[in-house]
Structures are given as structure tokens and as C-alpha cells.
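Reading through the C-alpha cells given below for one structure.
A single protein chain has been removed from this complex, and every other one stays in its place.
Up next is subunit A:
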């Protein structure tokens, strides 16, 4: 990785990236209101399950498969992955969150890295049964930046996890330092998850633990909310 690639990746993974990730908790807020997630330790328990058993099979796998499809020049596969990644998201708010964040990331990246695949994605969204997803926009940018498969997955998982931890810091709340130690603890986990994702296939896409999904669905009916999902 050269310096420009490194800097581009740092920018892309920055939690200040204005794509609206800070408004989405993906069900975490339900756990906070239920009192089940209330400190660093319980946040870690939630995050481990979310990362290992949902993200791995949705965003993480989607990002990996998307990157692979682009590397092999199989664009049809890429659109098929986009359809499946959207269809597996069965909680309405999480589905809408992905579409919104995906769209904002797509637009931002069109400004930063004008290229034809991003334009094509935008066009497909306009005309076909295809929805935006941040994992797939991320895969496109990584591919354009000539990053490796592993770098792509690691960076995507990192940026998502770091965003969720930022939300936990505000939402639970926990201290900034607690948040950073949690993120630090997750680094070795991200490596393990990356290896795991690389062993999965399109047939594994979408496996979701019921408890997480129910919390994501119940979020629609929370009386007071600071997050949109």
C-alpha cells in the first residue's frame, strides 16, 4: 500500500465521514432502552454478536463478494449481490439505513473519485431493482484504489465497528477512553472475522441471529429515540 492509498483509506474509514452513520444504531438503542446494554462490558457482548453473527454474513460478506466480483470483472454477479444484500435486510429501519448511508457514501465518493463504476451503480439504482449499500460502495472504491481483498474487508469492518462504538459512546453513554479501548480490543477480532468471511460464499449471505433482528424491528416502536434505526 502506498501513502496515497493509505491516506484514502484513512479518510474513507473516518467516523466523521458525512454519510449519516452516526444516526443509525442497528438495534443497539433497543438494547440500551431495555437496560441490557449499559456499560462497556455489555456493549462488548452486543458488539461481538453483532459483528460475528450478523455483520459477517451481511455487510462483511457483501463487501468481500462485491470486491471479488469486481476483481474478476463479473458485474452481473455484483448486481446480484446488491439485490441479495438488500433482500436479506428484513428489519425495515435497518434496510432503509443501509440504503440511505449507501446513497450518501455513493454520492460523496462520486465527488471524491469520479469513475465509471460508481456512475453505473447510481444508474442501476435509478433504473433497476438495485439499492445502494455502503458495503458495496466501499468495495467499489477499494477496487478503484487497487487495495487487496483483505485490506478491503479489514477496513470495512473497522469503519463499521468504529462507527457503532462512537454511537455507543453517545447513546449508552460510555467514556471516550472506554470506547477507544473497546475498539482496540476489537482489532484482533476483525482479523479473525476477515479470515472467516473469506471462507464464506454467496449461499451464506444473510444469516441473522433472531434476537438482534427483533431488537432492530422493535426499534420502530420505541417511544423516545436518538437514532433512526
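Definition applied: a contact is a pair of C-beta atoms (placed from the backbone, for glycine too) under 8 Å apart; a residue touches a chain by one contact, two chains touch by 3 or more; residues count from 1.
To be clear about the criterion, contacts and distances are computed from a predicted model.
Participant: So which of "Phosphoribosylformylglycinamidine synthase subunit PurL", "Peptide/nickel transport system ATP-binding protein", "Urease accessory protein UreD" or "aminomethyltransferase" is the UniProt name of the chain that got left out?
Facilitator: Per the UniProt record, that chain is "Urease accessory protein UreD".
Participant: May I ask which residue of A:90, A:112, A:192 or A:226 touches the chain that does not appear here?
Facilitator: A:90
Participant: Would you mind spotting which of A:120, A:207 or A:228 touches the chain that isn't drawn?
Facilitator: With A:120, A:207 or A:228 as choices, the missing chain is touched by A:207.
Participant: Write the list of subunit A residues that the hidden chain touches.
Facilitator: Answer for subunit A: residues 31, 36, 42, 45-46, 49-50, 53-54, 57, 83-84, 87-88, 90-93, 95, 129, 204-218, 220-221 touch the chain left out.
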